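The complex appears here minus one protein chain, its other protein chains still in place.
Take a look at chain A:
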Amino acid sequence: MSFPLLTATAVLPAVGAIATAAVPAARRTAAKWLALLVSLATLALAIVILVRFDPGGARYQLTESHAWISAFGVRYELGVDGIGVALVALTALLIPFIVLAGWHDADPLETGSKRWRPTQGFFALILAVEAMVIISFEATDVFLFYIFFEAMLIPMYFLIGGFGDRAHEHGEEAASTQRSYAAVKFLLYNLVGGLIMLAAVIGLYVVAGNFSLQEIVQARANGSLHMATSTERWLFLGFFFAFAVKAPLWPLHTWLPNAMGEATAPVAVLITAVVDKVGTFAMLRFCLQLFPEASKWATPVILVLALISIVYGALLAVGQRDIKRLVAYASISHFGFIILGIFAMTSQGQSGATLYMVNHGISTAALMLVAGFLISRRGSRLIADYGGVQKVAPVLAGTFLIGGLATLSLPGLAPFVSEFLVLVGTFTRYPAIGIIATFGIVLAALYTLVLYQRTMTGPVKPEVTAMPDLRARELVVVAPLIVLLIFLGVYPKPVTDIVNPAVKQTMSDVHQTDPKPEVEAAK
């Protein structure tokens, strides 16, 4: 038996989390370094997976399969296709930056007590989330997936509620109230989604008799498993609802601005760039593969909701006074694009959506982490409290601008490629929806440039005159992300090469082919 690479990639951060939590109270710097090393080692494993993965090979690779709860047909089954590989790599890539950016986030909580070890806890929770997210991307057993899809809520809850942002215009106490509210709201929304999904998971077992994604898909394809139309639709809705909450899709989005606003910037990145991707990923993997007919049935409604997310999220971003909430609403708009791409049911749409998940992760990390550095300097999240930062901290302002330009999908940077693919993939099948979605590019420019103008340009506000520019640690966080944004904007082929074959498979699962161009169709 070969080395269980996929398991190792999830187990490593899980063990790392326990080890980090066990570091003695007095050695909290050691805990930070340990967490960083573990996240880097996980990244190394992810790179090995990336190298070992053969885009032209079998659909699921590096598979592992063990009996687990044989009484219910639950198996421990892992495997990655191109989409899964890309997202495992994204997760493993971002965690070291999140750890490094959050280096001092738990420091203010330190009381010197021997029993209360916030620093250890903070980094252990991040690694725990990493482990669960990675295994969600790898699981090909529906039950296994469900467990981790739900379980990751627990560490996330504590990260938001326990380690949230202390900056608040109405003082510490207001911050604490807001933080608990945000954490509970996050939990409730996802919990409700999860419970509905649980019902659907049970339903699926009742119909199919096992939880194996591959077996069910195969059985459905060769006709040995028949699903009544209404059954399929109900099960689809149960799964989709949970994923739409997590993604988040309008109108289930309202937990995200609270969660991202109250969490510290690195945790906000963890939410939107990593954890939320499980939702859109699962739509591609589970909704489309398990319930192809129901997916097509629901497509019109989902496309309209995605379109509303795009425009609504962007308009709300324009109206925000709080930097982090602005980025949160921008993310809602971007998730609209991802979901649009998935359900446009074209190669360009789905490859674009997958690429979008990766690029959005990198670009939001760049923008949000720099925003976090900015906020930590001034102790305020309000846009109006800044002005003229460019003059005193040009490198900070420059990196913030590049993060912003990536967010508005400037051609030449990575998000442009994915956004254009989604748009064109949507347009070929639904021209009107494609055109309306295009308005998103104007609105994105509006909220990004207004944010930049109000915080970075103009006369220097007295409160920011003494603001230091980016420090070495912060530059180490931001510079690689920017290099990646440029590289994947200029040369996205390494990612599309991995993703395309998986998308082709998914397209054939839902029995869809790309529309032919008019000129060719006429011939």
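Here is the rule we use: a residue touches a chain if its C-beta (ideal position, glycine included) is under 8 Å from a C-beta of that chain, and two chains touch if they have at least 3 such contacts; residues count from 1.
Operating definition for what follows: contacts and distances are computed from a predicted model.
Enquirer: Which of "NADH-quinone oxidoreductase subunit L", "Sarcosine oxidase subunit alpha", "non-specific serine/threonine protein kinase" or "Succinate dehydrogenase iron-sulfur subunit" is the UniProt protein name of the chain not shown?
Expert: Hidden chain, UniProt protein name: "NADH-quinone oxidoreductase subunit L".
Enquirer: Of the residues A:Leu37, A:Leu50, A:Leu109 or A:Val192, which one touches the chain left out of the display?
Expert: Touching the chain that is not displayed is residue A:Val192.
Enquirer: In the complete assembly, which of A:Glu150, A:Glu262 or A:Asp276 touches the absent chain?
Expert: Checking each option in A:Glu150, A:Glu262 or A:Asp276, the one touching the absent chain turns out to be A:Glu150.
Enquirer: Taking the entire complex into account, which one of A:Leu109, A:Val304, A:Leu382 or A:Leu449 touches the absent chain?
Expert: Spelled out, the listed residue whose C-beta touches the missing chain is A:Leu449.
Enquirer: Go through chain A and note every residue touching the omitted chain.
Expert: 71-72, 150-151, 153-154, 157-158, 161, 180, 184, 187-189, 191-192, 194-195, 198, 201-202, 205-206, 250-252, 254, 312, 315-316, 318-320, 347-348, 351-352, 388, 390-391, 398, 405, 410-412, 416-417, 420-421, 423-424, 427-428, 431, 434-435, 438-439, 441-442, 445-446, 449-450, 453, 456-460, 490-493, 496-497, 500, 503-504, 514-520, 522-523
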